[in-house]
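Every protein chain but one is kept in place in this view of the complex.
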Amino acid sequence: MDDPAPDVSAELPLRDVVAALESLYPLESAADWDRVGLVAGDLDQPVRRILFALDPTLAVIDEARTWGADLLVTHHPLLLRGVHSVATTGAKGASVTALVRSGIALWVGHTNADVADPGVSTVLADALGLATQRPLSTEGAYAVGRVGELPSPMRLAEFADVVAAALPATAGGIRVSGDADAQVRTIAVMGGSGDDRFDDVRASGADVYVTADLRHHPVLEAREESRGGPPFLIDAGHWATESLWLASGRERLLAALEHDPGATRVEARVSAIRTEPWTFVVGANAARADRVAPETGGVS
Amino acid sequence: MDDPAPDVSAELPLRDVVAALESLYPLESAADWDRVGLVAGDLDQPVRRILFALDPTLAVIDEARTWGADLLVTHHPLLLRGVHSVATTGAKGASVTALVRSGIALWVGHTNADVADPGVSTVLADALGLATQRPLSTEGAYAVGRVGELPSPMRLAEFADVVAAALPATAGGIRVSGDADAQVRTIAVMGGSGDDRFDDVRASGADVYVTADLRHHPVLEAREESRGGPPFLIDAGHWATESLWLASGRERLLAALEHDPGATRVEARVSAIRTEPWTFVVGANAARADRVAPETGGVS
Amino acid sequence: MDDPAPDVSAELPLRDVVAALESLYPLESAADWDRVGLVAGDLDQPVRRILFALDPTLAVIDEARTWGADLLVTHHPLLLRGVHSVATTGAKGASVTALVRSGIALWVGHTNADVADPGVSTVLADALGLATQRPLSTEGAYAVGRVGELPSPMRLAEFADVVAAALPATAGGIRVSGDADAQVRTIAVMGGSGDDRFDDVRASGADVYVTADLRHHPVLEAREESRGGPPFLIDAGHWATESLWLASGRERLLAALEHDPGATRVEARVSAIRTEPWTFVVGANAARADRVAPETGGVS
Amino acid sequence: MDDPAPDVSAELPLRDVVAALESLYPLESAADWDRVGLVAGDLDQPVRRILFALDPTLAVIDEARTWGADLLVTHHPLLLRGVHSVATTGAKGASVTALVRSGIALWVGHTNADVADPGVSTVLADALGLATQRPLSTEGAYAVGRVGELPSPMRLAEFADVVAAALPATAGGIRVSGDADAQVRTIAVMGGSGDDRFDDVRASGADVYVTADLRHHPVLEAREESRGGPPFLIDAGHWATESLWLASGRERLLAALEHDPGATRVEARVSAIRTEPWTFVVGANAARADRVAPETGGVS
Amino acid sequence: MDDPAPDVSAELPLRDVVAALESLYPLESAADWDRVGLVAGDLDQPVRRILFALDPTLAVIDEARTWGADLLVTHHPLLLRGVHSVATTGAKGASVTALVRSGIALWVGHTNADVADPGVSTVLADALGLATQRPLSTEGAYAVGRVGELPSPMRLAEFADVVAAALPATAGGIRVSGDADAQVRTIAVMGGSGDDRFDDVRASGADVYVTADLRHHPVLEAREESRGGPPFLIDAGHWATESLWLASGRERLLAALEHDPGATRVEARVSAIRTEPWTFVVGANAARADRVAPETGGVS
Partner (left out) sequence: MDDPAPDVSAELPLRDVVAALESLYPLESAADWDRVGLVAGDLDQPVRRILFALDPTLAVIDEARTWGADLLVTHHPLLLRGVHSVATTGAKGASVTALVRSGIALWVGHTNADVADPGVSTVLADALGLATQRPLSTEGAYAVGRVGELPSPMRLAEFADVVAAALPATAGGIRVSGDADAQVRTIAVMGGSGDDRFDDVRASGADVYVTADLRHHPVLEAREESRGGPPFLIDAGHWATESLWLASGRERLLAALEHDPGATRVEARVSAIRTEPWTFVVGANAARADRVAPETGGVS
């Protein structure tokens, strides 16, 4: 906040920014279980600097404070489960306390950002170059996930490189399940955790499903159900598949505020912090791709 | 089944093998929600060849059939959720049908194998060289997970290499969350999915928690709760952390059957198939370990 | 399977038979809690002989195996409650194992056969000679049970004889609750267990309700609610009231398959086994019909 | 109430009779879901005549009124489900209204009478001549059902005759499932509806299970589980299997009241009304005992 | 019942009175959880005297009996929770017994009377002189509560006096939460317990909410949510806010029966008993209205 002479008459109140965000990502389009919208702050406080980040971690809040942000916009809810205490003994309480003490408001766009267009899934589908996009599924009136076509068929291994090039670099990398040499063209995508959508993916006719947070049992069952064939699976990381949306959200918000008298000097940027939890990986690709383990048991 | 003149008087009935397995891994020690014990087969059928595998996939069943196995022993249940059809239109039905048509019995030791000693967690703890082992937690009368000490403190990065060396090679590799240079000594382990045990891990005083199937939200919340310090987290893969147990189970079963008159010519081996669902990884370690992403958003 | 030279080009795949059955008895017309459709078998296996039976008991499966049936069609589900094991230690597992080992597919038409027209209730109503039939009730879009008129009024006792003559003979017989001399004409019917439909029966104006599995408390409460008058109740047996449908199902299936190239030599028959559980009855009609017991207690 | 000069000083208040009944059949021994004890009446009203009956039907209440009873003791609850109205438009309301208008109290001994000794199951076991009786099962601290031995083995058909001779005559008769010629000796009994106890019966080693209200599906599944062998099943009627207890209850109550000053002229008797709902049976034993139906379907 | 020669031909059966009541207050307009309609009596019994009261207490039933009433009409259900006994040991049983013994029928109009027009809320709104009435909220197709305008703005304290004057006198009085000098005009009303409607009240723009049974926590939270401003709250007593309806119900019933041949000599009146549970109040208005308590703790 190095601005020596703020023109108070042109202050942009949080109220206006929230209204702009909620015109882009209406709260009523969020899932029933979700908790989106304003989580901290006062609608009358002025907003000068807005930080976009995937997760409201303590490090992100500190980045916001250091930069002098008045508003943090995140994709993931801080208080998805209700809290009964904001004491700093717990991380959630420490986060709330840090936000309130620093006067930083927090607004969350989660499943309402997922289903928007452009939103989390369409931004991901665009980044992968998918054409003729269509919804993977619907929830009520809203589209969930996307299915689209690559410009031309390619090997699964090539497509994995396309994904790696399209997404921000991570420590965790991108895990692939399927025949590296199989030809693929139709791609289903779902930012974040998508292992409850395998039925929709099979029904969509997709060759590959790009999502994240894939665990052993649902993935193995999906692979069994496919009898080794498509749809193949790519776990591209929760942070990586969703963080592409942040730049889109920032851009759309600034556009929405363009004609607001208080918006002339508002700044917005995407956080420089990668909130992927992984630091490094060892031993990847140590086993042969044919899924046959070295013989570990003998014959009596 | 190349045995031309079986001595029927010395046949080992499935009944005896099941009794031996259930003396080692009592069914009543399984969790309430679990489904363990005999899943296919007739207690009177003779058993000559026993295959141990982590998952009863179609490929594993085919391996059993090809080898001439009469009994498949797996860690993961085939029918954890009850089925209403065994038609081959579904993968579960196809597996049941393949087992029954080939005359292969299936016995499952899941949470009853987890809590045994030696069992899934103790075998994993032993493989990592942990001393003074103690339970991570308890469920009813049973120990769940293990906590133990490395022979001497080491860097987290070194310990990750220890884990990689101790476990079978995989495609997916081992993901680490934490400061690579931090010194660690007290290690908590839980084979398979362990992201519902972070409270126990913190209470145990562990420096590192080795488990699998770690997803973005629970891991990030656990890291926030630790404010960046220990316990650090290692996702070493569901298949890798549990498959070590198979050799132990095979060995113990053969010992338990030693004095059975029908056991003289029974064979047992561990499956050569790696049922980890991943085929290959791209882009691991592409991001700097400090979790700061390349700047993706500018200032308006 | 005494057919020496099967013309493979004319094989009828299970896929086609299932499609025909499900055009007659659509799966979506079954109740939510029900489990209908293909329970065992492979859609590509050829079908030459089809056995219709009310219950997939071990004896019925053995009859199918002996006759060389490839497909068993039953009204009652084998796996209404999901199973977690098909080991032969349990009767359900023994049945599944017997079907799979013998290569016999199983298809179930239960509540979807109940609501069809012709279906279980209409076949029963037709057998009793009921005119101007109408639904007893509805569930969603489907009719449940039937109400219709006898050609002319008759005494309840006479009508009981009509029921006995119309249904296959049983060991258990037909139990009647009501005044044997009362005149009746409007008849409600519901194949199988119907003691949860008394409100609908009273609302229908029926003089008699023909159904099965009637227990003491619901029947006595229904009789109390009627103050001794109509609707009178007839428990005609679960097997007897539903097994009439089998011939109808067989006939309709053969008609539906008529133009299928592979159907020219398919055979179908109704099982010769009565799956009513009762073997014999003693002491029926030992008490006077006026429901006054011999005095069993004295005065002190 | 033809007693010209009642000695008021010797009146027996309902309070004393209830206390005596509840010392014999403690309310706390009833199942959680049950509704036993005083259902109508005033603890201060005098009691001169007590009628015992299985069910508080309108006919039984009328019998009580006609005889001048002040108290009706029944086994089955009148208000097992709570009522929100006692208007006479419903049968429950009509019964309550009839009791209250006639000044007749109602006391119910249901599951507390089942588990008593002597109680419903022991009286039934005694009537069948069973020796070395033991509980069939337990619920909490209480015995449920009985298992005992016949003096000598006999054919199942003979035993059915024993049952018929021991129980009061009914219209519905006694249904038997099993081989008429099989030898039986160990008998399990449970008065009333017992089709939720088949696991206990198999565990007890009984050759026959005598109970009532047996429906198609549970009975057929139990017979399948037994693979046609023992335990065989006898449905001897709900009213018949439980009504034996009434005389025992009457006798024990009179004994318990013996020393009460007001009891010298109290009368008690068992109702002359059979509350079995069936009036007559047709067609019993019309089918052959081997459970093979006349062929009803042909071959195309 | 001092009527020596009743003209039986002109008897008014309960059936007709119930039909009239249910045309005014249809049972299907009651809430799902509610229990309304005929609670005691026989549709064929003649009705000569009808007593209206808010609660079917023992004193009210005695008043009905003394006056010779055949029918009691109350707003509150006697058996909202189902009863399993009508023994006089419990108050509900004593009430049922008193009604049945005295031959007094009971009909309840509860939430069906709340939503009627005129009904409980409109009668209350009319008594307070509210113009341009509109629903406070809706439940399904029915209006719940009313909002309307005073003829002119007045101080909250003045409006409290208006309420006191409009309602019957009570012992408990009328509690007010808010600034006595604030100007109020828009008034929301809900007879009986209304502390689950604060969201609707705030949405309605009301200055005051008149209802009853207001407890500490919901009221304090509502006052916090209003930051000390409107809507202010008035707890005017459950009995007082609802009992105004009784005269309306009586009048409408008599009008509805006007043309019934049996109605010429029927009498109806409103009970003279106040069923408010409070007898007297001490210490009201002992504290200053500014909600600052005398200092009760010192400084160490």
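For this structure, a couple of remarks:
Residue numbering begins at 1 within each chain, and the chains themselves are lettered A, B, C, D and E in the order written.
Throughout what follows, contacts are C-beta pairs under 8 Å (C-beta built on N, C-alpha and C of every residue); 3 or more make two chains touch, one makes a residue touch a chain.
This is a predicted model, so every value here is computed, not measured.
Partners of the chain left out, restricted to shown chains and counted across the full complex, are A, E. From the set E:15, E:65 or E:269, the residue in touch with the chain omitted from the display is E:269, counting the whole complex. Annotation: of A:39, A:60, A:91 or A:266, A:39 touches the absent chain (contact as defined above).
Seen from chain A, the chain kept out of the figure touches residues 35, 37-43, 77, 79-89, 93, 96-97, 100-101, 105.
Contact between chain E and the absent chain runs through residues 52, 55, 57-59, 76, 90-91, 94-95, 157, 160-161, 163-164, 168-180, 192-193, 212-217, 219-221, 223-225, 227, 233, 238-239, 243, 246-247, 250, 254, 266-287, 289, 291-300.
One rule holds in what follows: only the chains that are shown with their structure count from here on.
Omitting chain D while holding the rest fixed, one finds the remaining chains separated into the touching groups A, B, C | E.
With respect to chain D, maximal separation of chain centres occurs for A (centres as means of Cα atoms).
When chain C is fitted to chain E on its Cα atoms, the angle of the rotation, on a 0 to 180 scale and to the nearest 5, is 120 degrees.
Of all residue numbers used where chain A meets chain B, over half belong to both copies. The two sides are thus made of the same residues. The most distant chain from chain B is E, comparing centres defined as mean Cα coordinates.
Distance between chain A and chain C, defined via averaged C-alpha coordinates, is recorded as 54 Å. Remark: chain A and chain D have CA centroids separated by 66 Å (rounded to whole angstrom). In chain A, no position touches at least two other chains. In terms of inter-chain touching, the protein chains here are arranged end to end in an open line.
In summary, the structure contains touching chain pairs A-B, B-C, C-D, D-E.
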